[in-house]
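A protein chain is absent from this complex, but the other protein chains hold their places.
Naming follows writing order (A, B and C), and every chain is counted from residue 1.
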Amino acid sequence: MIITLIEEATEAHLKKITDTLLEYGWKATHVQTQSARYLVGIAGKEIDIRSIGVLPGVLDVHRVTDVFKLVSATWKVKPTVINLGDGVSIGGGGHTLMAGPCSIESEEQVATTVDFLVSQGIRVMRGGVFKPRSSPYSFRGLGLEGLKMFARVARDKKIKIVTEVLDASQIAAMYDYVDMYQVGARNSQNFTLLDELGKVDKPVLLKRGISGTLEELLQSAEYIFSNGNEKILLCERGIRTFEKSYRNTLDLNAVPYLREKTHLPVVVDPSHGIGVRRFVPAMTLAGIMAGADASLLEIHQSPEHAVSDGAQTLSFSEAAQVARQVAALVALRESIG
Amino acid sequence: MIITLIEEATEAHLKKITDTLLEYGWKATHVQTQSARYLVGIAGKEIDIRSIGVLPGVLDVHRVTDVFKLVSATWKVKPTVINLGDGVSIGGGGHTLMAGPCSIESEEQVATTVDFLVSQGIRVMRGGVFKPRSSPYSFRGLGLEGLKMFARVARDKKIKIVTEVLDASQIAAMYDYVDMYQVGARNSQNFTLLDELGKVDKPVLLKRGISGTLEELLQSAEYIFSNGNEKILLCERGIRTFEKSYRNTLDLNAVPYLREKTHLPVVVDPSHGIGVRRFVPAMTLAGIMAGADASLLEIHQSPEHAVSDGAQTLSFSEAAQVARQVAALVALRESIG
Amino acid sequence: MIITLIEEATEAHLKKITDTLLEYGWKATHVQTQSARYLVGIAGKEIDIRSIGVLPGVLDVHRVTDVFKLVSATWKVKPTVINLGDGVSIGGGGHTLMAGPCSIESEEQVATTVDFLVSQGIRVMRGGVFKPRSSPYSFRGLGLEGLKMFARVARDKKIKIVTEVLDASQIAAMYDYVDMYQVGARNSQNFTLLDELGKVDKPVLLKRGISGTLEELLQSAEYIFSNGNEKILLCERGIRTFEKSYRNTLDLNAVPYLREKTHLPVVVDPSHGIGVRRFVPAMTLAGIMAGADASLLEIHQSPEHAVSDGAQTLSFSEAAQVARQVAALVALRESIG
Partner (left out) sequence: MIITLIEEATEAHLKKITDTLLEYGWKATHVQTQSARYLVGIAGKEIDIRSIGVLPGVLDVHRVTDVFKLVSATWKVKPTVINLGDGVSIGGGGHTLMAGPCSIESEEQVATTVDFLVSQGIRVMRGGVFKPRSSPYSFRGLGLEGLKMFARVARDKKIKIVTEVLDASQIAAMYDYVDMYQVGARNSQNFTLLDELGKVDKPVLLKRGISGTLEELLQSAEYIFSNGNEKILLCERGIRTFEKSYRNTLDLNAVPYLREKTHLPVVVDPSHGIGVRRFVPAMTLAGIMAGADASLLEIHQSPEHAVSDGAQTLSFSEAAQVARQVAALVALRESIG
């Protein structure tokens, strides 16, 4: 059950509502986000929600039977739009392309990529500076200094930045240089990280776990939301399966499912989702017809020389062709929808 | 290695080629299909294939390093087109819709479905009469009599029939009433069935195993081809994963991969692939952008009353809308390809 | 619901019982096995089973809520013992070792293996003559002639034979030469094969599907049982997982689970279950402590020269050591049980 409180709700109001819920066996959690206040009720007996709706301090009440609550579309039917500023937004119609290299490598690389993005009208750039690697001996990214450089160059052209955060301890230092925090597949259930990202006022792009279920993904989003941050995007990036012909198996079934179950925007990462460069364009287009709000593409001025993930990275000319196809397809999607 | 023989190749020619291969450690299998004769060479030493190419009886020679051979696009670059007669074909461009109920239930049902298909310009009808069921106590289909009725009604309107064969012993009895045999996911490695379907001159729609890899699928197709039948279609129908929000996980990555690796047409079954009726249209469209040559849809005049698979079955009006969207999308796909 | 009928139950009795069930919405299937007659009731309303128990013709009635029925331990608590003759049996206490090569290769090989088994007191020999292979170009076994030779040599020393049947069409021809039919993992849901094995009076060793669930395994066993053959053994042989360090993942959890859910004996195949020769002994012993009634081992006089599966095959001296360890462990298991 989700109870939205009026702005002026007092402690006395809260106590009365909480006590009433408790009578029926409901445990209430008070949630104060950056835009509203809620009480989330868990696991009680059947109850006529109107008896709660009439209490002072209550704006409205919804029954939510999903295990996730505040991220559920049962409660908030209207799609959430993530506004990144400067006219860049994700969700609520249309399709947003986000592109960039796997790893930030050099200022020259960032500048070249930014120029390419500008030429294509792409406004969001991805690029890792903290890289999760299976082996401790692999390249782990340029770190915070790399991020500062990335921000300096990109913001000069009003390009928005999305980059991965690996640990709660990095959030504050990264804050001034990111427009969107990315949580990677391996951290999809790093609850400390999720808790802390809930206390920040910047959007969070949350990737599905490597073998994670969608219910787990939505509950991880609930961690962020219930800590205060309503700006969340969910990203399908491929799951682990037995198929060894490609890196991961992009689960596009997740797209229509998530679009029904949650009000949060749904992003597809076809680069990790198939992991084979020449198949990425087809899977980007497939993701759009599945209903994706945005795509996250790995691109590089010279994929053969990328320090990581070159095998799944598009060249600029390939990316430009995808961008043209995406534009045509999104127009069609809207006309036949 | 694949050696295509000239039509007039003699036993003496064959012996000479086989002996030459043997010298280099290659084991040769003679394959006589309905359209040509081949020698398939397996597992020998590096060899200059021109030394085979010059032997009498040889039309051409190709090196094929895949574990599958005759179904490989390394050897036969040109896409295979499956011709079902009466101007109905699959593969080689465009997109073919195939639709029908999970189970054939009654003459009235078949007639109504046929009429709907005719109204939509859909020329291939699916419908099961032999149903594989996990439990022996479930409905197992109308059997051969049902198939005869299905054929009588459908052929009257020039609708082609695809239906599942469960066992090699059924092939002959079904022959006069089917236009395409379907091999289901549970039989994807029923090698006796595959061997015997290789001896028939009608197309075979081969579904991927429930947790089967694409290499296994292609090798199963190789069974059919190497027994003589070149008319094979490969079908992605969803794999088993941990995700319980839908019946299976439609692996659309398989589509661009298969289109690169094999000359055989690629079919997508979004009905089984997601198993949730209201998500089937999105996944059909996604499959088309992934590159599918055909889609296989479950439809029913009254999905709520279908004897099996109702939860994933489209109504006629839903199917008609999908057909319209498909037409628009296929046109776009060809224009931006 | 399972209704055991008295031997003398008449058609009139059956009709009365069936009609009574139908009133409550139960569909009854008449099952005549080689040892008894049953009515299996499916999917009706709550009913006091005593009202069925009092009908003429009824010996007893059990409520079975599992989706599988006649193989359920809810109904038949006493473990089934599979008697292979000559004092060889499986189930109901103790542990039976079965061993032999992956493929039958030659008379000399069979004779040598038989002599080894006799020296160890092992009474059941495995050995494939029909081999399921992913590729049509691989060795597919010596076939029926190989089986006849196998039987001639083994029976001379009273060694019982278990070998794989690939297709229903092979059952009759194999009948005189096998003591137990094996159904492989790829055929675990080959329902025609299961139906036909239900009509034979020899035991069937049914392997779990490559990614099959235990509920599916038990329902496949139900196919055999409901066609008349009560002599079934269930075999855990490893499932497909993401782990690539070994061939399959032996799921020993299945052993205590199956022993609780069914009255049928449970066999473990550690050779396929891990697929690495030097780890097979540890997994055999682990399987025994998990509760297995029997183990199925791949052994060969010279594993390095085996035509198939050499990598997971024990030498005779390794097998002899395992046999000694098994004997000590089974004694302990009984003393601490």
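The rule is short, and it goes like this: a contact is a pair of C-beta atoms (placed from the backbone, for glycine too) under 8 Å apart; a residue touches a chain by one contact, two chains touch by 3 or more.
As the structure is a prediction and not an experimental result, all values here were calculated from the model.
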Note to self: From the list C:11, C:145 or C:243, pick the residue that touches the absent chain.
What the structure shows: C:243
Checklist line | Which of C:57, C:127 or C:273 contacts the chain that the document leaves out | finding: C:273
Check: From the list C:14, C:111 or C:329, which touches the chain that is not on show?
Finding: C:329
Notebook entry, point to check: Of the residues in chain B, which ones touch the absent chain?
Noted result: 211, 240, 242
Next item on the list: Please give every residue of chain A in contact with the chain that is not shown.
Entry: 27, 29, 40, 42, 67-69, 132-137, 166-169, 186-187, 189-193, 195, 209-211, 215-216, 219-220, 222-223, 226-227, 240
Checklist line | Hidden partner interface residues of chain C, rising order | finding: 211, 213-215, 239, 241-246, 249-257, 260, 273-274, 276, 278-279, 282-283, 285-291, 324-325, 328-329, 332, 335-336
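Throughout what follows, only the chains that are shown with their structure count from here on.
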Item checked: Whole-Å gap between the CA centroids of chain B and chain C -> 33
Check: When the C-alpha atoms of chain A and chain B are each averaged to a single point, how far apart are the two points in Å?
Finding: 38
Check: What are the residue numbers in chain A that touch two or more other chains?
Finding: 211, 242
